[in-house]
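Missing here is one protein chain; the remaining ones are kept as they sit in the complex.
Take a look at chain A:
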Amino acid sequence: MLIKSRKSYALTDNDVTDESVYLGRRELLKKMGFIGTGSLLAGALPLGSANAGVLDFFTDDDKKSASKLAALEYQKAAAEFTATDKLTPEDKVTHHNNFYEFGAQKSQPAEYARNFKVDPWYLKVDGQVNNNLLLDNDDLFKQFDLEERIYRLRCVEAWSMVIPWVGFPLASLLKKADPKSSAKYVAFETLYDPKRMPGQSNRFLGGGIDYPYVEGLRMDEAMHPLTMLAVGLYGKALPGQNGAPVRLVVPWKYGFKSIKSIVSIKLTTTEPPTTWNKLAPQEYGFYANVNPKVDHPRWSQASERRITTGGLFASNRIATLPFNGYADEVASLYKDMDLTRYY
């Protein structure tokens, strides 16, 4: 297992070139005059809003805003935090997002979060702790040693990505706050600011879910070394659509647990409410551990489509692994639980 580690670093650097391959293809499309055709058609097609995403994809606006993101200083994490799967290209990580605060369609967050300002930002940590904390935007990047970790991200919708996050263990933050022994759960909350997050003020755009978005973890899950707070991806600060400036990443749980743009972390004595569980309790549980044996009522969770490079013919349906491949590290947290009941 240890021998793998060197290999994984090499793979990482290799895979970053995916982005340039991707950009090359964009150029190729341009040369073919394809962009012209695409824009021409968009006006004629009956599906106005669905096409907006396609056009965005062909414009360079996103590129410009992406280049404004600050490059981060970080260490590479140990091998156990570095998946060796082929990375999902940066453009796909930043243009295929479930972040209803910026629109319920996958392509919308990249568009609506383009001008999202994250400075000033305040993240408070309170509840069952001895030290209440208040971190500003600067603290998030400077108070902790940042490291790059490559995690698989499995969406409950049965697609997945492999993403190089930059961040720090949630445990490092919680230790600073010094949890009381009465702290049993951790409740997270996304920013609520309908002026900056248009999906919160427009039900049609925001999918009609209750805001602010809230999530939660059990204390042992929150303290687990795999659980991290990410402030960047692909070596740069997080773009708005990926949850800037700080988001949770829990790689063995479905993606909706990994709450974005966090302003509040509260340690509690009881299980906190969570957004998707409130919306459809029979479909989304509190635990939401990736589990190929427990289907979503409307689709199978036994396999997933891995998003990497390649178009429609890229064969990418792979088996879903228990706990998203992190069973060795986390299965023991749930050893006495009936996972079909606590899904």
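Just so we're on the same page, contacts are C-beta pairs under 8 Å (C-beta built on N, C-alpha and C of every residue); 3 or more make two chains touch, one makes a residue touch a chain; residues count from 1.
The rule is simple: contacts and distances are computed from a predicted model.
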Among "Nuclease SbcCD subunit C", "Protein-methionine-sulfoxide reductase heme-binding subunit MsrQ", "Cytochrome D ubiquinol oxidase subunit I" or "Anti-anti-sigma factor", UniProt-listed name of the chain not shown: "Protein-methionine-sulfoxide reductase heme-binding subunit MsrQ"
Residue of A:K68, A:K117, A:K195 or A:R298 touching the missing chain in the full complex: A:R298
Of A:K76, A:K106, A:K124 or A:K176, the one touching the omitted chain in the full complex: A:K106
On chain A, residues whose C-beta touches the chain left out of the figure: 25, 29, 34, 37-38, 41, 44-47, 50, 53-54, 57-58, 88, 91-93, 95-96, 100, 104, 106-107, 157, 159, 203-204, 207-209, 279-280, 295, 297-300, 302-303, 305, 307, 309-317
